[in-house]
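The other protein chains are all here in position, but one chain of the complex has been omitted.
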Amino acid sequence: MPELLHTLPVTRIVTTAAALDGASVPEDALVLRTAPDEALVIHAEAADPDAITIDDAHAIVVADAGWSGGWIPTAAADTFLDGNCSWARPIDRPAFAQGMVAHLPVKLWFEAERTLFVVPHVSAHELTHRLREGGIA
Amino acid sequence: MNEFWEAKVALQWGTLKPSYDVVIIGGGGHGLATAYNLALRHGITNVAVLERSYIGGGNSGRNTTVIRSNYGKPEPVRFYQRSLELYRDLEAETERWMMHDERGLWWITHTEAGRRTEIARAEINRAFGADTRFAEPEEIEREIPGINMNPAGEFPVLGGSFHAGGATARHDRVVWALAEGAMRAGVDIIQGVEVTGLKVENNQIVGVETTQGSIATETVVSAVGGHATSVADMAGVRLPIRTHPLQAFVTNHYEGTFDAIVASIDLGFYVSQTARGEMLGGAHIDPQPSYSRRSDHHFISSIAKRITALFPFMGDLRVLRQWTGSCDMSPDYSPVMGRTPVDGFLITTGWGTWGFKAIPAGGEAMAELVATGTTPELIAPFSLDRFAKDRALADRGSSGTH
Partner (left out) sequence: MGGGARKVAPDPTSTNRCRTLGAVSDDTFDFAGRDITFAPGDSALLALTRHGIHPAGGGPLCFAGDCPNCLCTVDGISYVRACQTPAEVGVRIEPHPTNGEPPLPAWDTEAKTVAAIHRRADVVVIGGGESGQAARQQAADAGRIVELLDTNDGAEAIAVYPGPIVVARTADGMVNIECDDIVVATGAAEIQPIVPGSRLAGLWTPRAAAHVQAAGIDLGLTVAVGDVSDDAAATVVAPGELVRFEGEERLAAVITMVDGAEVRTEADNAIVGLGIHPRTGLARMANFMDVEVVGDAALEPTVPTCPSSGIACPCSNVTVEQLDDIYERGFTHMELLKRGTLAGTGTCQGSVCTPYLRSFLQDRGQELQPAFTFRPMAKQLTMNEIAAGSHLPALARTSLDSVHRDLGAQMDRMGGWWRPWTYGDTDAEYAAVRERVSLGDVSTLGKMILTGPDAEASLQRLFPTDVSTIKPGRSRYVLMLNERGYVMDDGMIAREHDGTFFLTFTSGGASMAEMWIRDWSASWGHDIRILNQTMSLGAINVTGPLAKELLERATDDDLPPFLGHCNITVAGVPCKVLRVSFTGELSFELHHPVDRSVELWTALMDLGADLGIQPHAIEALFRLRLEKGHIIVGIDTDYDSTPRRLQHEWAVNMKKGDFIGRTAIERTNRLALDKRLVGFRTEGRAPFEGAVVWSGSDYAGWVTSAAFSPTIGAGVALGWLEAVDGEFPASVTIDGLDAEIVSPHFYDPEGARPRA
């Protein structure tokens, strides 16, 4: 069976909300704003903190190998979430949401055709198991 | 089964008088046991118990009725062991059947650290008179029917302690028997009266305000499980207590063949079959302080998952009802009994999730304190001033759920 989740090339940012508003990141990176003053930048290739500019001398901008993720086609993702996510998901696409999914802390990035599931590396084994239990191959 | 017929409890309600020697606030187990002991052991009968709703309507009528003394420190082991022993005689003394059943309690652990804790528990229990021993997995598998020795392949049963003194009793019957005994001896127990204020003059209690008027008294015992801080506040006393919801559930009635009382420390639940055949279960307090008595979905679905992991056969039991009580939690998970900085204002609180078992000994000691003016040695370690004196009695691991 193919691995469902892989280590994501992430740069983690901790700064102020204002600085994050004005931050610039590579065009092809996906930014998940996990808090007003925090973001996960998922790079297209390798994690690259230097490619991010931010107007905050104290910002923490570090490569972070601690995130696992995988893209799941919309239909399968929705079926799984119907059974494992007790909170209301956003309707717009694309959209970001985070919370407990299958009792694990999961971040979700919804696109029209597919959904990205992101978990801390330490929960990747468990999420993989629960995704498979939920019928995702 | 109709439980009334076997024990003809008769309650004679009092009417409120303008003054009493002692006013007890709260008609739960602790208030009633204090009144009972004042009247029967000390002959003090000019006593009122004021209950704002109906007796036993607080936690004393909504707990999971586990009686045990397998605590982790000398002082609580001694205290709860006294209570456990008093429970043994309570039916004979009151001539009322309470469905008291001493069948032993298993605390199962699924970790190495848990093994050490249970070995330690058995040791300290034996040292202070409680009957507890460590049990290896083989014995647990042999003795507890239907147990899955390795739930989900992730919770191997690594041992546990067996507390032979562990028992259950029907909570309402305990409440009624104590109320009846106190009433017969002349105590006025009044339902539907809420205490709304306390009168203090020169740091001495002088009276109680209620929804039915004022009462003069120089001794007030607050036994208002779930509301300790608000009532103490009426006397200007601040308590280090927070109130958290605690939920529980029962299934329908089944033939009584599951004889064990079992708690899994790591799965975080306990379960027993009542004398009436219901499977009765509970877990930890809700983490957020609240006075809410609403039951929620997360609790019931999560506890059902955990229970059926250890006892798959229970998956086919149908749940009848779930409910919630309000638990006054002290910072060190031990009760708070005795005097306060205000003369004549005594408290028995901090009963958290563990106060049902303590009703006989708590009532005995509080009555002795009221009657003699001296704090009994058994409860001296539990006084409110222990926090100021830095003499906390932390026993979280022993008090957690029931």
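Every chain is named by a letter (A and B) in the order it is written, and numbering of its residues begins at 1.
Basically, contacts are C-beta pairs under 8 Å (C-beta built on N, C-alpha and C of every residue); 3 or more make two chains touch, one makes a residue touch a chain.
On a predicted model such as this, the values are computed, not experimentally measured, just so you know.
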item	value
Candidate in contact with the missing chain, chosen from B:N37, B:T251 or B:T353	B:T251
Residue in contact with the excluded chain [from B:G56, B:P76 or B:G282]	B:G56
Missing-partner contacts on chain B, residue numbers	1-5, 8-13, 53-57, 61, 74, 110-113, 116-117, 119-121, 123-124, 127-128, 145-146, 151-152, 154-155, 172, 176, 191, 251-258, 266-268, 276-277, 294-297, 300-302, 304-309, 312-323, 331-332, 389-392, 394, 396
Interface with the undisplayed chain - residues on chain A	7, 12, 14-15, 58-60, 62-67, 81-88, 102-104, 120-123, 125-126, 130
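Throughout what follows, only the chains that are shown with their structure count from here on.
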item	value
Separation of mean Cα positions, chain B and chain A [Å, integer]	46
